[in-house]
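The complex appears here minus one protein chain, its other protein chains still in place.
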Amino acid sequence: MKKFNLMFLAAASMATLAACSSGDEEASGGSGSEGSADVDEITAWAWDPAFNIAALENAKEAYNGDGDYEVNVIENAQDDIIQKLNTGLSSGTTNGMPNIVLIEDYRAQSFLQAYPDAFHPLTDVINSDDFADYKIATTSYDGEQYGLPFDSGVAALYVRTDYLEEAGYSVEDVTDITWQEYIEIGKDVKEATGKNMLTLDPNDLAQVRMMIQTNGSWYVEEDGSTPNIAGNETLEAGFETYKEMMDADIAKIVSDWSQFVGAFNSGDVASVPTGNWITPSVKQAADQSGNWAVVPMPRLDMEGAVNASNLGGSSWYVLNVDGKEQAADFLLNTFGSNPDLYQTLVEDIGALGTYSPAAEGDAYAVEDEFFGGQQLITDLSTWTDEIPAVNYGLHTYAIEDILVTGMQDYLNGAELDTVLESVQGQAEAQLK
Amino acid sequence: MNRLKQIFIYTFLSVAAIVSIFPFLWMLVSITNKSVDVTQGRLLPGTHLIENLKTLFATVDIVPALLNSSIIAIITTFLTLLLASLAGYGFEIHRSRGKDIVFTILLLSMMIPFAAIMIPLYRMFGSISETAPLIGIDSLGAVILPTATTAFFIFFFRQNTKMFPKDLVEAGRIDGLSEIGVFFRIYVPTMKTTYAAAAIIAFMNSWNNYLWPLVILQSPEKRTIPLLISNLGSSYSPDYGVIMSAIVIATLPTALVFFLMQKHFVAGMMGSVKG
Partner (left out) sequence: MSQLGTKKAEVDLPVRTKYEESRRQKTGVFFKKKVGWLFIIVSILAITIFNFYPMVQAFLLSFQSGMGANLEYVGLDNWRRLFGDPTFIAALTNTTIYLLIQVPLMIVLALFFSVLLNDPKLKFKSFFRIAIFLPCVTSLVAYSVVFKYLFGIDGIINQFLLNFGFISQTINFLADPFWAKVVIILAITWRWTGYNMIFYLAALQNVDKSIYEAARIDGASSFQQFFQITVPMLKPIILFTSITSTIGTLQIFDEIVNITNGGPGNATISISQYIYNLSFEYTPDFGYASTVSYVIVILVVILSIIQFRVAGEKK
C-alpha cells in the first residue's frame, strides 16, 4: 500500500524535476525587444534536408561577408513552419521565432499582409533586378521588397522518350506544343503503349494553376484579393482543357503524393507536367535512366500564352526580431550576391535558384545522363526567365478549395459559366 | 449449438483481427522495402531493411526524440492518473450539489477543438517565459502542463467510480483510515483495471500529441517523435522506406504499454479484493 504514496511523491518530484531540467537552458530565440543588435547567433528555418536545408548549409560555407555570428539551421516540416509562424506571430510572442524563414511563394502575400510589422524589408539589401521577374512580383508588398527569391518553381513537361517513340513521336513533337496537341499525342501514346499520358488528382488543381500562369492569369485580380473567376477566359480555357484530358481518358487518377510519385516511378505514365523540383523523385527510378527528357510546359491555346509556367517555389524572409541585421547580412552575402553559391547548389543538390547572374556558370551547362545528356539546368534556367509574372495574392488555397468543388460539378456535366459564377460568388462571400 | 457459437465467435474475431492488423503488418513489411516499392503499396517483404535503418539513424536523431517523448508521456500519464482519479473519486464519493455543478462546467472544457485555444494558450506560456523559463516556451514542462489534467479522464474516473462499491469506503472509515487513506489504500488497489485503461489511453494521447508540442517546442533537441516523423515526410522527395521505419519504431512503445496493461484486464479481480 505504501507504494501508492510513494508513487504520489515520485510523480510530484518528477514533475518538478522536469520543469527544472528544461529550465536550465536559456530562453531561446530573439526576445523581440528593440535595441541590442549584438546577436551572436541567428536561426533559420526551412523544410527539406535534401533541398533548402542543404542550400542553407551550402550558404553557410559560401558566406563571404565579415559578420561574426553563428547561423543555426533548423529543419521543420513546411506545414509545421506555417503553424508555428501563425501561432507565434498572432500571439505577439516573438519568443522562439526564427530570424530567417523560408515561405512558399503562394503564401507569401498572406504572411506579409496578415502580420504587417513582423517582417524586415530587404529593399535596400538586395538588387531586385538580379532575380527572375516573376519571383519579385510575389515577394514584395506595398513597394517594399521583403523576400529574397530562392528556388525556381519553373514547371516543365517530363516525358518518357521510349513510350513516345513507341507511339511514333519524337521529343521535338512534344516541344513547345499546346495542351490540345498534348492531348492528341496522349491518345496515340495510350493506344500504342496502353500507358496513360499523365496523372491527375481531382483534389489538387496544380494542373490548372500551371495552365493559367502560361497566360499570365491567376485566381485573383492584380490587387491580389479580388477573386477573378467568373469571366476569366484563361481559367475557362484551363477548365475546358482539364475536362478534355479527363474525357480523352489519358489520365490516371491519383489521390495523393505517394501515388503520384508511384505512378511515374513504376512506369505507369508517359509524362509528368510539374515543377522542376520533381527531378530527384524522377531519378529515383534508376532503371529508367536514359528514357526521360524534359521539354517546356505546353501552353494554353490562346493569344499571348507562352511555353513557360511555374509550380511552387519559395523565398527567404527576415523576421523583425533581434538579429535582423545579421540575418539580412547573411542573406545578402550568400543567396543575394554570390553566383558561385548557385553553382554549388546545382552541383550538390540540384537546386535551381532564380539569381540571373548565376546562369553563366559551368555547373548550369552540365549534361544529365538520366535525361539522355540534356543540359537540363540550362534549359530550366532559360524557361524560368520566361515565366509570366502574376500576383499570387492572398487567397490561392482558399479559392482553390472552392474551385475544386466547382471542378467536380463541371466534370459531372454542369455548365462552365454557371460553375465559375457560383465559385466567384462563394469566394466573394468567404473572403470578405 | 454451443459448438456453432464457438465457431462463429472465433471466425468473427479472426476476421476482425485480420482487418485490424493488416495496415500494421503492411507497415512492418514496408520498412524492408525501398521508397519506390512503398509508394506502390508492395505487400511482400524486401531486402532494404538495413539500408532504411542506416539512413534513418544517419539523418535524424531518433534516440533523443524517443527520450523526450518518453519523459513527457511518463510524467503526463502519472499526473493524469493521479489528479484525474483524485478528482473523479472526489466528485462521486464526496458528491454534493455544488460539486455536481462544478463537474458539469468542467466537462465543457473538453468540448472545444484544441486549435481554437492554442493561440491564447501559447500567448500565456509566452508571457511567463521570461519569469519562469522552466515552464515557458520551448520547455518540456509547457508540453506537459496543459495535457496532464483533462476533464476527459476526470469524467472517465468518475463514471468508473459509479461502479465502485461505496460500502468499501464506509468500511475503510470504520477501520479508521483517513479520507486520503481510503483513497490510496482501498480505492486505488480496487480500481486497478480502471487505472490500467487510463494509463494506456493517457500514454497514447501524450505519445501521439502533435499540435501543442509542435508550436510550443522550438529547439530541435527537444523534439518529440511525432514532430520528427512530420519532418521526415515534408521533403520534396520523401523516402517512404525510412519514414515507415521511424513510424514502426515510434509505434512500438504504445503497443508495448497496451500489451503490459491489458494483462490487468482479468475477469473477477473485483471479487478477490472484496472477498
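General observations
Just so it is clear, A and B label the chains in written order, and each chain counts residues from 1 on its own.
As a convention for this text, contacts are C-beta pairs under 8 Å (C-beta built on N, C-alpha and C of every residue); 3 or more make two chains touch, one makes a residue touch a chain.
Computed from a predicted model, the values in this text were never measured in an experiment.
Among B:Asp61, B:Glu130 or B:Glu179, only B:Glu179 touches the chain that is left out of the view. The hidden chain makes contact, of the residues A:Ala59, A:Ile402 or A:Leu420, with A:Ile402.
Checked against the full complex, the one of A:Asn203, A:Ser289 or A:Thr418 touching the unshown chain is A:Asn203.
Looking at B:Ala84, B:Val188 or B:Leu227, the residue that reaches the missing chain in the full complex is B:Ala84.
Residues 5, 9, 12-13, 16-17, 19-24, 26-27, 30, 38, 41, 83-84, 86-87, 89-91, 93-96, 99-100, 102, 104, 106-113, 115-121, 123-124, 145-146, 148-152, 154-156, 159-160, 162-164, 175-176, 178-181, 183, 191, 193-194, 196-197, 200-201, 204, 208, 229, 233, 243-244, 247, 250-251, 254-255, 258-259, 262-271 are the ones on chain B that touch the missing chain.
On the side of chain A, the interface with the absent chain consists of residues 79, 82-83, 86, 89-90, 92, 109-111, 113-116, 118, 202-203, 253, 255-256, 258-259, 394-395, 397-398, 401-402, 404-405, 407-409, 426, 429-430, 432, using the contact rule stated above.
Going forward, only the chains that are shown with their structure count from here on.
Once the centre of each chain is set as its mean CA position, chain A and chain B turn out to be 36 Å apart. Of all residues in chain B, only 35-36, 38-41, 59, 71, 74-75, 78-79, 82, 118-120, 122-123, 126-127, 129-130, 132-141, 144, 184-185, 188-189, 211, 214-215, 218-220, 222, 227, 230-231, 233-238, 240 touch chain A in the complex they form. Touching chain B in their complex are the following residues of chain A: 1, 4-5, 7-8, 10-11, 14-15, 18-23, 25-29, 31, 47-51, 74-80, 83-84, 87-88, 90-93, 95-96, 257-259, 261-262, 265-266, 277-278, 280-281, 284-285.
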